[in-house]
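Structure below; questions to follow.
Note that one protein chain of the assembly has been removed; the remaining protein chains are unaltered in position.
Should a chain be cited, it is by its letter among A, B and C, assigned in written order, with residues numbered from 1 in that chain.
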Amino acid sequence: MKKHNKLKILNDPIYGFISVPSEEIYQLIEHPYFQRLRRITQMGLSYLVYPGAHHTRFHHALGCLHLMQKAVQVLRSKRVAISDAEEDALYKAILLHDIGHGPFSHALENRIVKDVSHEEISLSFMEALNLEFNGSLTMAIQIFKGKYHRPFMLELISSQLDIDRMDYLKRDSFYTGVAEGNINSQRLIAMLNVIDDQLVVEEKGLYSVENFLSGRRLMYWQVYLHKTGIGAEHLLQSFIQRALELIAQGISVSLPDTLKFFLTSRNLDFKNARVLDRFALLDDSDVIMALKMNRNHKDFVLSELSKMILERELLKIKFTKKQTSPEKVEKKKQKLQQQYGISDHESSYFVFTGQVTNSAYAKAKPIKILSKSGKLTELIKAGKEESFKALANSVTKYYCCFPKIRD
Amino acid sequence: MKKHNKLKILNDPIYGFISVPSEEIYQLIEHPYFQRLRRITQMGLSYLVYPGAHHTRFHHALGCLHLMQKAVQVLRSKRVAISDAEEDALYKAILLHDIGHGPFSHALENRIVKDVSHEEISLSFMEALNLEFNGSLTMAIQIFKGKYHRPFMLELISSQLDIDRMDYLKRDSFYTGVAEGNINSQRLIAMLNVIDDQLVVEEKGLYSVENFLSGRRLMYWQVYLHKTGIGAEHLLQSFIQRALELIAQGISVSLPDTLKFFLTSRNLDFKNARVLDRFALLDDSDVIMALKMNRNHKDFVLSELSKMILERELLKIKFTKKQTSPEKVEKKKQKLQQQYGISDHESSYFVFTGQVTNSAYAKAKPIKILSKSGKLTELIKAGKEESFKALANSVTKYYCCFPKIRD
Amino acid sequence: MKKHNKLKILNDPIYGFISVPSEEIYQLIEHPYFQRLRRITQMGLSYLVYPGAHHTRFHHALGCLHLMQKAVQVLRSKRVAISDAEEDALYKAILLHDIGHGPFSHALENRIVKDVSHEEISLSFMEALNLEFNGSLTMAIQIFKGKYHRPFMLELISSQLDIDRMDYLKRDSFYTGVAEGNINSQRLIAMLNVIDDQLVVEEKGLYSVENFLSGRRLMYWQVYLHKTGIGAEHLLQSFIQRALELIAQGISVSLPDTLKFFLTSRNLDFKNARVLDRFALLDDSDVIMALKMNRNHKDFVLSELSKMILERELLKIKFTKKQTSPEKVEKKKQKLQQQYGISDHESSYFVFTGQVTNSAYAKAKPIKILSKSGKLTELIKAGKEESFKALANSVTKYYCCFPKIRD
Partner (left out) sequence: MKKHNKLKILNDPIYGFISVPSEEIYQLIEHPYFQRLRRITQMGLSYLVYPGAHHTRFHHALGCLHLMQKAVQVLRSKRVAISDAEEDALYKAILLHDIGHGPFSHALENRIVKDVSHEEISLSFMEALNLEFNGSLTMAIQIFKGKYHRPFMLELISSQLDIDRMDYLKRDSFYTGVAEGNINSQRLIAMLNVIDDQLVVEEKGLYSVENFLSGRRLMYWQVYLHKTGIGAEHLLQSFIQRALELIAQGISVSLPDTLKFFLTSRNLDFKNARVLDRFALLDDSDVIMALKMNRNHKDFVLSELSKMILERELLKIKFTKKQTSPEKVEKKKQKLQQQYGISDHESSYFVFTGQVTNSAYAKAKPIKILSKSGKLTELIKAGKEESFKALANSVTKYYCCFPKIRD
């Protein structure tokens, strides 16, 4: 990896500085494909609940790059062999692992672009960049696709204890101000090791891992699955769906061009440079603009949905242990139909049920703990205490959304 | 002031929690006029330099509300009489003091709406809200207009040591990660007092004031007047100007409706509810969208400007002690004219000079220091040391912007 | 409560400032009984593991005073009636709740002064101060003794979710740098309420309580029950015990006068002003000095113990699921006896076993959760999820201490 002449550093409120390890990685950051991430919020509409949560995919990707440098440093100090080429590939893979996210990240995933996950789009971006950078991303792509022969490299990028999660939990906790989720990424990284090319955690990091997982679970309840946030995301998804519905009925809906293109095209091939370039023009502002363009649309549903989001007149939402009975839902819908003279189908945009599930830890892809004697044990077995077992529990909550009654 | 039944609190990464002091103030926050501030960035395009700087006018206003509550608490503990009505008015005035900001805050002030300052628009919003809230903002408006008989109340909102600055310096320092500007608002507020209805600082807070002012001066050099940021703002302003120029020539420029309305109307009366309501629909996304809509405009200048901002292909900028000679500027322009076949006027969008001035402290509106013996002295006199005198110094730097030479 | 003329504030790295709510409380802080807490470390010998852990009982008591002010403010904002006299009593009770701690806090409790807990000594101090302050601590003492008719006041001072724990967990986490234990005291306090004079937590604070309890459990494993720390405390306790043993055998041991007095007296009456005054002269320095005075004592055990602590040549310690077998212990002791020519009894100062137990939450004295509908439920029932049940689990670990083998 060619060092550059100058140390390039970027300010980060969390880590202080993020240094860019090479000239080429600097060029990747400068690339329009990557710069667009500055206009894509990390946490969807969470800022309607946590007013500080305006950080972007751009900053998260840089944070990951920072932590990956720390991880490489720690592992090498423990005599894990990582070649310069592998180091470079790890940095590129983590930097670009989320480059395929579209407007509002997860909130609109599979809504604007159907049937293509953000990971697949990330891969298309990486491949396009690989062409442009003369094949220098080949190893990064192999790692990202899980085809590199040393599995720990993918585990650093995508596993239950990966660099991605370490940065986003810390970052989201920081910007939302939900201090309970502030995990200790520095300590977690210091506890990493590699045995037989698998990522493991040293035994003395056991409680830090538990804290990480329970912090993550808490962030899900308090932030990612916060009822107001869920309600807001439903509205946004419904807005898109209603727009499509109207268009299908031949009713005109004003939309920014690029957004309209993606909403109305199907089976797009992201390996096609034109498609990719066009996708690279899409960001949060298209969606905000679409909302504003339809504030006064003659369709009651579309205009209501856009106003509700823009003016934060969100739905009420109740969490319950059991599903709300269809009768209750029906009653609420009927009330609404009467009040506004809308159809059953239209009322279902405002009254609906759903469920969320939160599981801190999946035993299927275990976190491995390295004992002092060199033995590898799966986390829950290693932890022994009840609190570790509890992490594997998956909890489901049901909810019902409906509008506030306006007098 | 009517307390509410529940304690409403909002998360803030800086202060932990911000509590909303009354039901009515909560309703002001919920109002669409105020909610729109969620879509207006506090620091214009500074995020192109400091990737964390995506915080909004919304959050800043809440931060001010928080600090004002602290200030009222401190002053009352020092036996400064503040009635409940005055307390309420202070909260409303500080909450709404910046509500008139448009897209990208200062970066586009007087560019989208000409000849009307954001303070005037703030006042129009307050007056509209006062109608809606049955006159309950009357005292807040008096304070804001400097017509209330106790001057310290305006000084808390607008002076060289006001709550506004205390929050924005702390907040901007926090989100940019420029730790040097992290002023100690908690201590500054603890040192405030009121003598004869004037705001003063107790003597033992002298060095904290110095630190505040020199921190502010440093934030100007490092952040607000950062050369890359200045260059980016010029590009944005030029984009608007070029769009207007083309429209005047009868050349079509795609723009979101609301933005087009404000750009092409003149002498708008913000006391007119329709104008105000329309302005309330304007935010950062209109400008971003305008940039994206003109990426491929046939006008070289307009399309270049939009791409430069969107892809962060910014101008080079050099700071100098003296103004760059007209000859040098001319030479750079000519080179550009030849390279791209553009006119002298068109080249002036890419090559130009300017200047910035930074003064930490203006003696004209002095900060008053209260000695232990009860005497009031102006800051520099009270401070005595050279470093205090230096604060009153105003420093001007010149710059020249020009494009990177692409090979 | 008489407000003072000036706002007295003390710096605190955690909360920024701590303000002293009244002149009388300021006088309590100034009292020599309280000032001595400046010389008593909060965490015993934990600084041998965490070099930052040098904070004192003095600072912890002030931190509690700060949080209690926040709690009173929150509860009053929720319309819980707290009279000025009760407010004053709460501040005094929390300020003085730990004033009876002796050198190295818990590490030497019941070792220097036998059969008298630090709470009893705290009470004696409070009663002595009550005399001096003309009965103005009477209500504080009632609360502290659990004799005041409103139980929530004692619960604020001593319960599973009291102000004491909120400060010490946060403070100990801060000074040790064990970020995982950094609980969100601000949020916890904001969630407190009082129903029928009982302290309760509002439902939306459920996960914060869980986080608090699991943070506490983690602090026990990582800090309070850290194996190196436990080993060090054993050495210190053994040093005291050996000194007493030698004195009982008529062998001279050099000790500072005050320490000698307490070590060699029995059945002391702390209601006796002379005893109390003398105890007030005792602090960490007496113990450090005692160690240094006996570095070269002719008794092998005493001199070894003092050197081991002073030079941090600590015992090795192994944690195990089951108790180490007596045979193994015996073998280690015999080896030591041979190596140093010491008796079986003497070797037991260096080779011994023990156990520690960690339970995050005791159902016996439940934390009560207030649902939105106004129902009170015990924490685990309210939390439902497995992770809450796990908190009530108590975990025991066994250990064996023995010296490093020097070659």
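Here is the rule we use: contacts are C-beta pairs under 8 Å (C-beta built on N, C-alpha and C of every residue); 3 or more make two chains touch, one makes a residue touch a chain.
These numbers come from a predicted model, not from an experiment.
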Selected residue (touches chain absent from view) among C:F104, C:F125, C:F144 or C:F174: C:F174
Which of C:D162, C:E210 or C:D283 contacts the chain that the document leaves out: C:D283
In subunit C, positions touching the absent partner: 10-13, 16-17, 30, 32, 35-36, 38-39, 47-48, 50-52, 54-56, 58-59, 62, 174-179, 256-258, 281, 283-286, 288-289, 292-293, 295, 310-312
Hidden partner interface residues of subunit B, rising order: 179-180, 182, 184, 187, 207-208, 210-211, 214-215, 217-218, 221-222, 321, 360, 384-387, 389-391, 393, 395
Missing-partner contacts on subunit A, residue numbers: 3, 7, 9, 16-17, 19, 74, 77-78, 186-187, 190
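Just so it is clear, only the chains that are shown with their structure count from here on.
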Pair of chains with maximal C-beta contact number: A-B
Reference subunit C; chain at largest CA-centroid distance: B
Centre distance in Å when subunit A and subunit C are each reduced to the mean of their C-alpha atoms: 43
Computed distance of Cα centres, subunit B from subunit A, in Å: 31
Separation of mean Cα positions, subunit C and subunit B [Å, integer]: 49
Residue list for subunit C, restricted to those that touch at least two other chains: 187
